[in-house]
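Data first, discussion second: the structure below is written as structure tokens.
All protein chains of the complex are present and in place, except for one that has been dropped.
Right after this comes chain A.
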Amino acid sequence: MFRNYLKTAWRYLLKSKLHSILNIAGLATGMAVALLAGLWVWDELSYNSNFKHQSHLAQVMLNQTYKGETYTGETIAMPLGDALRTQYSGDFKHVSLGSWNNELIVAAGDVKLPSRGMWVQHEFPEMFTLNMVKGRRDVLKDPSFILLSQSLAKALFGKADPINKVVRIDNRLNLSVGGIYEDLPHNSSFYDVKLLLPWGNNENWLGKQTAWSNHCGVLFVQLNEGADIDKTTAKIKNVPTPHIKDFKEEIMLHPFSKLHLYTEFKNGKAVGGRIQLVHMVGVIGFFVLFLACINFMNLSTAKSGKRAKEVGVRKTVGSLRRQLIGQFLGESIFMATLAFLLSIILVQLSLPFFNDLSDKQMAIPWSWPLFWLLAAGLTLITGIVSGSYPAFYLSAFDPIKVLKGVFKAGPMASLPRKVLVVLQFTVSISLIIGTIIVFRQIQYAKSRPAGFARNGLITVPLTDDLKKHFDAIRNDLLQTGAVENMAGSSQPASHFSNNNSIDWKGKDPGLVVYYRNVNVTHDFGKTIGWQIKEGRDFSKSFPSDSGSVILNETGAKMTGLKNPVGELIKFEGKTYQIIGIVKDMLTQSPYEPMEPSIFICGGWMGIITMRIKPTIPVSDALNRIESVFKKYNQGDPLEFKFVDDEYAKKYSNEVRIGNLAAFFAILAIFISCLGLFGLASFIAEQRTKEIGIRKVLGASVFNLWKMQSKEFVGLVMTACLVAVPLAWYFLNDWLQNYQYRTSISWWIFAVTVSGVLGITLLTVSFQAIKASIANPVNSLKTE
């Protein structure tokens, strides 16, 4: 029996090749999208799952509450580490303080490489179960040892055994290699931590911080077996509270399972973050697959006339309806299986592109039984979903009618098909509108006036070596002819990270405002091209400028002073005079209002900013600049950063959302059109005789084209009517995330609707015109 079914199915497949190809290709595309979305979602959900103790690992987060507003952050004060370790040793198996993942220059012999590393306490490798290729996990107990990742060790030492070899960090600290660990996977929070430095070393500045008010590092804990994260949080919540006067400070444990997906907090509770995107991708992947299933249902029911006779015959010779349902479901599962095989190939081929698009390193887990189990489930469900309607529809045929030849699908028969087409296009159109609006939002934020010229600005770290020769370097750089100006600052113009409070005459004592405070040299403003609105810029001809500051417009307004220039302000216990007001510059979030900033002439600096001459090719300019630095830093590799590139990273999240949305939208519309194409070709085929007769009676090709296209255009229009308000609702909601946001203008809808209508007409017309220009004699002879 089964063989007989398979035979019929296979021969139908071969007989109507176009339909079979459309069906399988559509289904395969849908399944490929679902697989890619599934891989993406899985990759996100399995973030950090490489840590064996993941369920017991947590990062200690800080909740700072001031005037009812709670700010949650990960930067904690150093004494907290010891407090948890000693007072709560019963709750935690391991505790490790850590620094940021710093950019460092690592040298071994002549090889010098920029890399990234963290200062961590010796329990860190144990907590995060690093796979040691060489050496032991606890080697950082000795502050003269360092752990290297396998890739970095290979880059530094090649094939030689690195153990006990010396590496030099930032040209000031020698450490012995104590062990090599396997690089962490891409979907791990510590993916780009390539070396681990010993916390106890004297060069670790963080290790010497003892003030509870100085928040400067991070803290990880591993709970004891069976310990509950929430209960432990409740227990340790108030550890820092007595030490902080100005506001209420509490801590909480943020489990590692949520670290990546939940990054937004409200009132000290994790409320969302990337998880929303994960849900979105999951839902869209499912929808695109569903669109493909709809194609299958539509084509199968449309074709039903052709199989009516088979149903009739099978029924007369004794088949039960149940058996026919089984047969048709079996057929669609068979098709789904073919489609799955094809989709695996599609996924394999498109993964490099998709990885690039989504910044991931995913691969098909070939050797993973669960994957095949899920894939089999996906195939089965796809087959059943897409086969269910045709199976029930076809198997219900009355054998007398179909065999008598009077079988004709009534007007109601095509209604479900119409509903499905409308549903398909509703999803596709919504996705297209969504994509356009996401990119519009990015474009809108990008076009926001910056207040200075970002392009042409490059930065390099200002190391201790370079500081000694700052003026000489500046002279040499200007001499090269490639550099227009050069200055030092504490932070790059792509982002000011410091945030501190200042005082001025007549300030309301209840007012709390944080200013972005930046230390700069005299030429910083001239280098980046800021615009002085009032007063003057810093200048070497005023020796008193070491006690001067410049505020930005927002910062000046914040003080409420009528004539801020000339007034005095107090910052970190020192008094400064305001000498100028500079136009607001966009250095922070492109979606938020301008923030108050204060620029101080002098102080600690870590960044050199240069403006290269636009008349010189960039590579040429970089070569000339590099040769200057080589003279002063013993040939350390230089890490150039372009300020506009760095700033563009602030859009990366939105760009990724946009790319993903575009990817899915294009495939959704592709699948929908594939379905439409199939339907149109089928209907044209069905109507060949009618079209022939009409043509004989004098209908023009245009008449016939119009007759055939009208119905589809109507369906797509209906879909537009549904999709437009739907898309408007969801996107308006999404845009509320941004203070600085684009408006949803009507033309977006107009463009989408006319675009989709255009594609529809193109798809349908191909078949319609083909049928219309055929010689009617041929179509009338067949019968």
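We take it that a residue touches a chain if its C-beta (ideal position, glycine included) is under 8 Å from a C-beta of that chain, and two chains touch if they have at least 3 such contacts; residues count from 1.
Definition applied: contacts and distances are computed from a predicted model.
Of the candidates "Dynamin family protein", "GlnH_2 protein", "Nitrogenase iron protein" or "ABC transporter ATP-binding protein", the chain left out of this view carries the UniProt protein name "ABC transporter ATP-binding protein". Touch with the chain omitted from the figure is made, among A:Tyr12, A:Tyr191, A:Phe470 or A:Phe766, by A:Tyr12. Remark: the omitted chain is touched by one listed residue; of A:Pro125, A:Gly217, A:Gly312 or A:Pro492 this is A:Gly312.
For the chain left out of this panel, the touching residue among A:Asn4, A:Gln87, A:Asn224 or A:Asn499 is A:Asn4. Across A:Ile163, A:Ala227, A:Leu403 or A:Leu478, the residue that sits in touch with the chain not pictured is A:Leu403. For chain A, the residues in touch with the chain missing from this view are 1, 4, 7-8, 11-12, 15, 309-310, 312-321, 323, 399-400, 403-405.
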